[in-house]
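Let me give you the structure first, and then I'll get to my questions.
One protein chain omitted, others in place.
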Amino acid sequence: MKAFCMHPAVLSQIMDILHSRGYTIIGPKVRSSAVVLDELVSSNQLPLGWRDHQAPGVYTAGKTSNTGFFQTTCGPRSWKWYLYPPRARLFKVRPENGGPRLDRAAQPAVSYAFLGMRACDLKAMEILDGVLSRQVFQDPDYQAVRRKLFIVAANCLQPGQTCFCAVMDAGPRARSGFDLVLNEICEPGRNDFIVEVGSRRGMELLSAVNCPPAASEDVDRVRRMADEAAAIMRRNVQLTANGSLFEARFEHPHWNSLEQRCMACGNCTLVCPTCFCHTIEDGGSLIEHTAERWRQWDSCFNLAFSYIHGGSVRSSIASRYRQWLCHKLSTWQEQFDISGCVGCGRCRTWCPAGIDLIEEFQMLIGHNPQNRYPVFSPESKEPSLQENER
Amino acid sequence: MSHPMDPCWYRIQRRIRETADTFSLELADLDTDRSVDFAPGQFNMVYMVNVGEVPLSISGDPQEPRLQVHTIRAYGTVTSAMQALRKGDIVGLRGPYGTCWPMAELEGRDIIICAGGIGMAPLRPVLYAIMARRQSFGKVVLFYGERTPGDLIYRRQMERWRGRFDLEIMVTVDSARQEWRGNVGVVTSLMTHLQIDAATTSALLCGPEIMMRYAIEALSAQGLEEAQIFISMERSMKCGIGLCGHCQLGSLFICKDGPVFNYQKVKHLFHRREC
Partner (left out) sequence: MNTINDQVRRHPFFAGFPEELFQGLRLCANHVTYADGETIYRQGDHAEVFFLVQTGRIALELQAGHQGTVIIQTISAGQMLGWSWLFAPFRRQFDARAVTAVTALALQAECLRHQCDLNHHLGHELYRRFSNAVVASLQAARLQLLDLYGREPFSAHRGARRR
C-alpha cells in the first residue's frame, strides 16, 4: 500500500475538494460535551485536542493540550445513522382516478464522504453490507448511499478503554474498504498524517494536493503503534465466541440476573454499528389525503418487538438481552458467515446501567473472578439454584 | 428497479364471511390478468392503505394463481380494520414469500393434517392440491381443532370433501353448546385411536405452538418419525423478506427460512422458552 506524509493543513484542502465534488462530509465534531458524528463544513469543526474517557456506563470528553484531530475513539453515533437512517419515508400513496398511486421519493441518494471512520466501523459496514445488500432481498436505499460513499478512514494508534476491535479481528488498523486512511502522528514538535491509499479514487484525490511519500520509518512506526494498541486490547479482553458456546448456555441461570439490571432501554442496539432491526409504520395524513410508509429503527429490547397474537415471545427482559447477545456473538455467524460484533465498545459505554457485554460473556462461560456461577458444560446437569447460592 | 417494500395493487373480487370474526378475501391484480404462482404454505404481506401491513398465509387454490385468497381472523389492529373491506376495495400485496409444504415429497404417502384455529388457513391449499390429484396420495386424515363450533371455517367445503369418502376429517372444539354433536376436547384427544403406518406417513401441522407441541408428542408416540413432521410457525414480521429482524428464532428468519419447517430441523429451537 502506498503511503504519503500529509501536513494537517492539507486536510482542509482535501475537505474543500470533496465539498466541491458534491460530497456531504460527515466526521467527528463536538456537540453537548461529546465527540459525535455530524456534518462538517470546515476542518475547524474537527475536535482539535479533544480526548475522551470511556468505561461501562461512563463517557467524558474534554479539550486537552493535545494537538491531534482524531484522538478520540467511537462516540455514541455510528455511521449507520447515515447509511441506514433512523427514520426514513419509503413511499407515499395518493388517490388517483379512484385508485391508489404509489409515489416514491425521487431525490437521489446523498453522496457522503466519511472522514475519520475507524477500522471497527469499516468492518461494521462490511457486516451491514452482508445483511442489507447480499441476501435474496436487498435494500436499494442502503445500496444507493453505499455506492456513492467516499471514505477517509483513521487508524486507531491507541485503544479506547472500552475498545476490543483487535479481539474481534476488526481493527485497530483498517485493512480494506476505504479510499484513504490516516495515521495521525501528534507529539510535541510534530503533527503529521501518514496517509495510506486504498483505492484509485483515493490516489486521485491525494494527487490533487501536495503530499510527499512517507518515510519508511514513519510507516513502520504507525504500524508498530497499531500493533501495540491491538496487543493491549487482546490483553484486556478474552472473548472467543462461537455458536455452540451459547447453545449450551441457553438455560444458564446467569441470564436471569439481567432481569434485575437491564432496563431494556435499547441504547446498546441504537449505538451498535451493526444492529439493523427496524419496524415499518404505515399511516395516513389527514391534511394531504395521502398514506405513508416509514421505516424506523427498532430494538429487540422492546416488548412489542416480538409481539404476536397472544403476547410477546420474549416477555422477560432477560430473554431479550439473551436474544441480543446471542445474535451478536453467535447466531449472526450462522446467518451471515460473520460475527455481528466488531468490538467498538459502544454498547459497553452507553449502557446506562453499565452492563458490559464482555463481563456478561465471561460470566456465561464461567471465567468469573468471583465464581458466583459454576462453570456449565453441556455434559453436566444444569446447576440448580441451591448450588449457585453456596 | 422496484423496491422490495413497494406493494402491487389488487382488487377484492369477493368477500366471504367465514364466521363472526373471520372472513376470506379473493384478490385479483388491479391492472392486468397477471397470475402469481404460489406454493401451499407461503404467505403475502397484505397492505390496507392508511392502516398497515400484515403477513397473511395464502389460503386459496394453487391451481388458480390468478386469485390470491386470504382468510383473515380479526384479532389484531390491522386484521380488525380489514373487516371493513368490501368487494371492489383495493389492497396492496407483496409476495408470495417463505417456504412451502413439501408437496412433492408427500406424493404416495399417507398424510396427517393437523390444524388448530386459523392455522387451518395455510393448510387449505394442501387439501386443494391433494384433491386435485387425489390418487397420487395415500390415506389422508385432517384433524381440526377450534374454539367453538361457530368458529369453524370452511365448514361447507369440508362437508363436501368429507362426502367424497376419500378424506377423513375429524373436528374437535374446546367447548360447544348442546346442539353440537361432534367431539369436545383438544386435538390430540382425536389421535388416541389413530392407526398409522409410521413408515409411510407424514404429518403437516399448523396452529398455536402449544397445540403443535402436544400433537407432535401424540404422533411421535404412534411411531411417526420427527423428520416426517412439518410445522408452520408464526413470529412478528414487519418486512417479510429477512431485513427487519423481527421474526428471528435462533439463527432462523421465520419469513425466509420458514414459515414451514421440517420439525427435526427446528426441534432444538421449538422447545426453547422465550427464544
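Letters A and B mark the chains in the order given here, with residues in each chain numbered from 1 onward.
By definition in this document, a contact is a pair of C-beta atoms (placed from the backbone, for glycine too) under 8 Å apart; a residue touches a chain by one contact, two chains touch by 3 or more.
Just so it is clear, the model here is predicted, and its values are computed rather than measured.
Undergrad: Check the options A:Gln135, A:Ser199 or A:Ser312 and report the residue that touches the missing chain.
TA: A:Ser312
Undergrad: For the chain not shown, which residue from B:Pro122, B:Gly145 or B:Pro259 touches it across the whole complex?
TA: Once the missing chain is taken into account, the touching residue is B:Gly145.
Undergrad: Need a quick check: the contact residues on chain A for the chain that isn't drawn.
TA: With respect to the unshown chain, the touching residues of chain A are 303, 306, 308-313, 315, 317, 384-386, 389.
Undergrad: Name, in rising order, the residues on chain B that touch the hidden chain in the full complex.
TA: Touching the chain left out of view, chain B contributes residues 21, 75, 116-118, 145-147, 151, 174-175, 186, 207-211, 213, 273-274.
Methods note: only the chains that are shown with their structure count from here on.
Undergrad: For chain A and chain B, let me know how many angstrom lie between their CA-based centres, rounded off.
TA: The separation of the two C-alpha centroids amounts to 40 Å.
Undergrad: Across the complex, what residues on chain B touch chain A?
TA: Answer in residue numbers: 1, 3-7, 9, 30, 47, 49-53, 75-76, 90, 92, 208, 234-236, 238-239, 241-246, 248, 250-251, 253, 256, 268, 272-275.
Undergrad: Which positions of chain A touch chain B when the two form their complex?
TA: 90-91, 93, 99-100, 102, 104, 131-132, 135-141, 243, 247, 250, 276-280, 282-284, 291, 293, 295, 298, 300, 305-310, 313-316, 319, 322-323, 326-327, 330-331, 334-335
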